[in-house]
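In this view, the complex is presented without one of its protein chains, the others remaining in place.
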Amino acid sequence: MEKDVPRAHHDLGGVSKFMCEPVDVEPHALTDFDKEVDGLRAVLGSKRVMTVDELRRGIEAIPEAEYHRLSYYRRWIRSITDNLLVKGVITEAELRAALDRV
Amino acid sequence: MMAGSNILETDGEKLLAAVRDLLAAKGLVSSAEIAERIAITDAANPGQGARMVAKAWTDPAYRSLMLEDGTKAAEELGIPMRGAPPLGVLENTDDVHHLVVCTLCSCYPRAVLGYPPFWFKSAAYRARGVRDPRGLIAEWGTVLPDGVTIRVVDSTADYRWMVLPQRPAGTEGWSEDRLAAIVREGDMIGVTVPALPAR
Partner (left out) sequence: MAGFAPGALVRVKDDWPETRGPVHIRTPHYLRGMRGKVVRRFGDYPNPEDLAFARPAAQRALYHVAFDQPSVWQEGKAGDQLLVEIYEHWLEPA
């Protein structure tokens, strides 16, 4: 039984709509993209630019539908980018310019 | 507290490329540093945990150490733990079977076991673990004997958890290497229990 509470959408323990969902137990290899996002986060952490707590907060801020639609590491890069902008490490103008170049 | 949500909706591969370029240009994070970090993370793998388990099965003093201070036990086997969150080890017994989940995200003992498996990070696993653990482990064909209770450990904070499974019967006299070879990733999360290889 699940109470009607103001649960944050990432707070998934026991959530009814997932209780009948099968688990894909197959191994899925990480892509280069996945590993690079993971590595980037780790380096930002070890340099004290961004903590894992900030990463989580940024992921939790992703709107619900997007949160479930995005793959795991796409949530990460969205949160990393959000944090870097919010913390002023990069500016939105710089990011737009960099996106135009890639 | 979201900055410019439109820009955050940009495709992840493009965001990664742009962010990497910017951070490199600013001298904050280089490609070499990212590559080095990937190599370190790649080195961690379930085999490291398996070695710990095998040693615990054969060496009572090491078992005690592993349960008392998992980080120290890992380091004793040469597993690099500097900067890693504290490692907690959960001992399975005849009466209690442990299952590890992170309902809030995907906290996992990465320094020992490496990247978490795809399914560990899924909404289905995160939702079902705390509410229907027996139904969940049945996805792996795991059925516990009558009388065994399940203790589901939700990793919400600073510790990272791994399971010390029970040593299966029929392994008497085996070397540590031979024992380690039958300990799988899922055994150390609690979705499976170690089994002898099929003949």
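Which chain is which? They are A and B, in the order written, and residues in each are numbered from 1.
Rule of thumb we're sticking to: a contact is a pair of C-beta atoms (placed from the backbone, for glycine too) under 8 Å apart; a residue touches a chain by one contact, two chains touch by 3 or more.
These figures come from a predicted structure and were not determined experimentally.
Touch with the chain that is not drawn comes from one residue among B:Thr93, B:Thr156 or B:Ser175, which is B:Thr156. Of A:Val23, A:Ala61 or A:Ala98, it is A:Ala61 that touches the chain left out of the display.
The omitted chain makes contact with just one of the residues B:Pro46, B:Gly70 or B:Pro133: B:Pro133. Panel shows subunit A; residues 1, 5-8, 11, 13-14, 51, 53-54, 56-57, 60-61, 87 of it touch the chain omitted from the view. Although one chain is not displayed, subunit B still touches it through residues 1, 86, 103-104, 130-134, 149-159.
Following the convention adopted for this analysis, only the chains that are shown with their structure count from here on.
Rounded to a whole number, the gap between the C-alpha centres of subunit A and subunit B is 19 angstrom.
Across the interface of their complex, subunit B is touched by residues 10-15, 18-19, 21-28, 30, 33, 35-40, 42-44, 46-47, 49, 56-57, 59, 61, 66, 68, 70-74, 77-78, 80-82, 84-86, 89-90, 92, 94-96, 98-99, 101-102 of subunit A. Those residues of subunit B whose C-beta lies close enough to touch subunit A in the complex are 1-4, 7-10, 12-23, 26, 28-29, 33-35, 37-38, 41-42, 83, 103-106, 115, 117-119, 121-132, 136, 139-140, 154, 191.
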